[in-house]
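Here the complex is missing a single protein chain, while all its other protein chains stay put.
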Amino acid sequence: MAYILFYVFSAVALGCAILLVTRKNPVASLLYMVMTLAAVAGIYVLFEAHFLAAIQVIVYAGAIMVLFLFVIMLLNLGHDYRQDIRGGVWAVLAFVVVGATAGVLARQFRGAEASPVFDYFQGAGAIDAMLAERGAVGVIAQPLFTHYVVAFELTGILLLVAVVGALALAKRKV
Amino acid sequence: MTLPLTFFALQEGIEIQAAHGPAGEAFSPFLPGVIILLPLLGFLLNGALALAASRRSSAAVREGTELDFLEGGRRPLTHWLPTWIGPGVVGLAFAIVLVNFTRMLGAELHEPIIRHYWTWMNTGAFSVDAALQLDQLSMVMMLVVTGVSFLIHVFSVGYMGEDPGYPRYFAYLNLFVFFMLTLVMGASFPVLFVGWEGVGFCSYILIGYWFTDREKSDAGKKAFVVNRIGDFGFLVAMLLIFTTFGTLNFVEIFEAAPETLAYGGGLVTAMTLLLLLGATGKSAQIPLYVWLPDAMAGPTPVSALIHAATMVTAGVYMVARTSVLFALAPVGGLSVALIGAATALFAATIGLAQYDIKKVLAYSTISQLGYMFVGVGVGAYAAGIFHLMTHAFFKALLFLGSGAVIHSMHHAFHHTHNHADPQDMRNMGGLRRFMPITWLTMWVATLAISGIWPFAGFFSKDEIIWMAGARAAGSYGGWFVLIWVMALAAAMITAVYMTRLMVMTFHGENRTGQDEARHLHEAPWVMWVPLAILAFLAIFGGWVNVPLEIHDSFLGGYGLLPMSEWMHEWLHPVAAVATEIQAANAGDFGHLSPFGGGEVMWAVLSTLLALVVVLATARVVGGFRILPAADSAAAEGFKKVLFRKYYVDEIYDSIVVQPLIRASRFAWKVVDQGIVDGIVNGLGHFARALGWIGSLFQTGTVNTYALFLAIGVLVILGVVAF
Partner (left out) sequence: MLTEALVVSAMLFVVGTFGVLIRRNAIVMFLCIELQLNAVNLSFVAFSRYLGIDGQVFVFFVMTVAAAEAAVGLAIIISIFRHYETVNVDNFNLLKW
């Protein structure tokens, strides 16, 4: 069952991603992005990352994409978008490069389950135990506020900086 | 300046003290370095005066005007000091040479005396010293050079007195004497070569002395360039000699030569032929004689000194100096003689048809140099050098005499503003009324050069022809017969053209013109006294080398006249080795003519023949009706060919000069501008093109940079994955 769902979500994600890249209208691109995000959130759920799935939808799709939309609307784009996509040689070249990369990567990922990297980590069972003990949020919160608390605080400061920066940059000259 | 001079004098003094031996045994040279340095000092002083006078003189030279003080007023310092410095230093040098000569007469010298002054070059295997060699041969040359030079310097005082560049002239003349003395006194090939090149250079600056005239400066260039072609042969010969002997000092080479080199071998033949090439350039023989007639563009005393008495004899001296090598290479010696004889005849025929008095004398010089070459080529070194000496006397006399004539004619034409050529014999005639001393002395020289007893030329020319004929009995006999015939023919033609010159210039009617004739006058004493001295030498100068047989016959007054075989004995130590080698390998010659008859008979025959030719020519030419140059018809037929010097200059131009110019142009336009500049510029263009290609990547758009990022990632992934 999970497999079927996984394939469905993957297909949606990939399909919307491709559509995203090829639409002329930036608003259309954006909406397809939202769909992709939702599909990926679904995959997260399948991987037992419930909190992240929620955050993905709320923050990423709900806030960041809305921000994008605000900006698109603010700049009044969406009228003359004929020249938006490069064509001809560019497309071919990009396709070749990107396709080659995809091929190489795909080839590399065969047999990932047998990778020796598995020896260094706790293993899948640890998550299930914690999940049962603390619930979906607690599973993230516990390492976040113990092991990674410094990074957490720094991220807070980063966000502050980002807010100030964005304000300063986007301010109209008064 | 005085410091080096004092140093040398001191050194000489010390040498004198040290080398003084019992009288009559050792020859101790007296200030040999000073002999060379005096003319150099003269050059420096006169040069300084010339520089001081330069502003005044150069304006006059440029505009061709005369100097202001000539019309009256005192001559400035710069124009009367050279009168004393110029001839003075050479006269002093001559005096010192005389002292050395008397000392050498008293001593019995068997080995040359070498005086080292300093080490010039020393690089391991190759070492050359600045050294002078004093032996009988160099002594003869020194006497001739300084003596005749002195007389010509004195003559120049009168001849060049009105020239704006007076101090410059004497500076150059003194420099020339310096280099010529270096040449004849050098103890090794490089020192000789310094003198060799130096006289070539001085020839250039003196021929092109009136450099504002394009033709004259071109003549100077021609002389230098043609000389250089010969110098190439000389240099290659020097290289060959160095690689064979490991040294370039004369004494060492000539000592080692008989053992090191095979008689008639390829190596020594090559050496001598290359040396011959050098000699033909310097001594104006076929094929490099073409510069000498053009060299008449220089002042006449220059022609007398350089192109009659001294520089052109350098080739003969060089062959005589390297006599050992030429004796070891019979082909080399034969070539020398053959070229000499051919040139003698060739030039004599050209001289028959020339109208410019100096050109006749120029071709005469070339012809007489041919005689000297025949002399040293057949192994008669004493005879060759003897003819060199007598030729210096009578040719210098002829040139100076013609200088007096030209001086007078120039004055006459100048006063009447006539633009005719003062050197053209067709404009002269009957000058003996106006210039009796010149006329008399020039006749003496003419008789001498024609080989009439008892004048100097008779003895020297006669001996050469005799020795050439004597060798017809040995190997290559046929060639020597040819040489003998050519020499005889040339002798006859010499008499013809010289008599023609005298008759056209001094006898008959005066063609100069009524007004001009009033201004014709004898030369001032500064000019005719040297003529007289040279005439004396031309008469009696030949009496120092009379073979015993002739001396004892009626030609020598049955032994009563003060003649002797002195020079032959004097030069014997120098020519001994060469003569021995020749006697050992080719046979002993010189006392029997293969055509029968003794020396006396042939001598009498030749002098009578010469006399007859002179009288006949005088009669014939005297009977010609000669018009002034402006009215004369151009030469036709064979006479035209002779007048145009067999078109040799034109032939050289088309065969050598024009192809060289074309090759030069090709090298310039195609190779240098086209290929070399093209490559260099092309490299620049290439760099720019590379830069342009690089610039194509800098589009400024993010997509491009992202693409390259992606390609980079792909590459890294590929490397990691595969």
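Worth a mention:
Chains here go by letter, A and B, matching the order in which they are written, and residues are numbered from 1 within each.
We adopt the following convention: contacts are C-beta pairs under 8 Å (C-beta built on N, C-alpha and C of every residue); 3 or more make two chains touch, one makes a residue touch a chain.
Here the structure is a predicted model, which is why all the values come from computation and not from measurement.
Residue-level contact of chain B with the missing chain is found at 695, 698-703, 706-707, 710. Think of the hidden chain as still there; on chain A it touches residues 2-3, 6-7, 10, 13-14, 17-18, 20-21, 26, 29-30, 33, 36-37, 40, 43-44, 47-49, 51-52, 55-56, 59-60, 63-64, 67-68, 71-72, 74-75, 77, 81, 83-86, 90-91, 94-95, 97-99, 101-102, 105-106, 109-113, 117-118, 120-124, 126-127, 130, 139-140, 142-144, 147-148, 151, 155, 158-159, 161-163, 165-170, 172.
Operating definition for what follows: only the chains that are shown with their structure count from here on.
Only residues 703, 707, 710-711, 713-714, 717-718, 721 of chain B touch chain A when the two sit together in their complex. Taken together, the chain A residues at the contact with chain B in this complex read 86, 90, 93-94, 97-98, 100-101, 104-105, 107-108.
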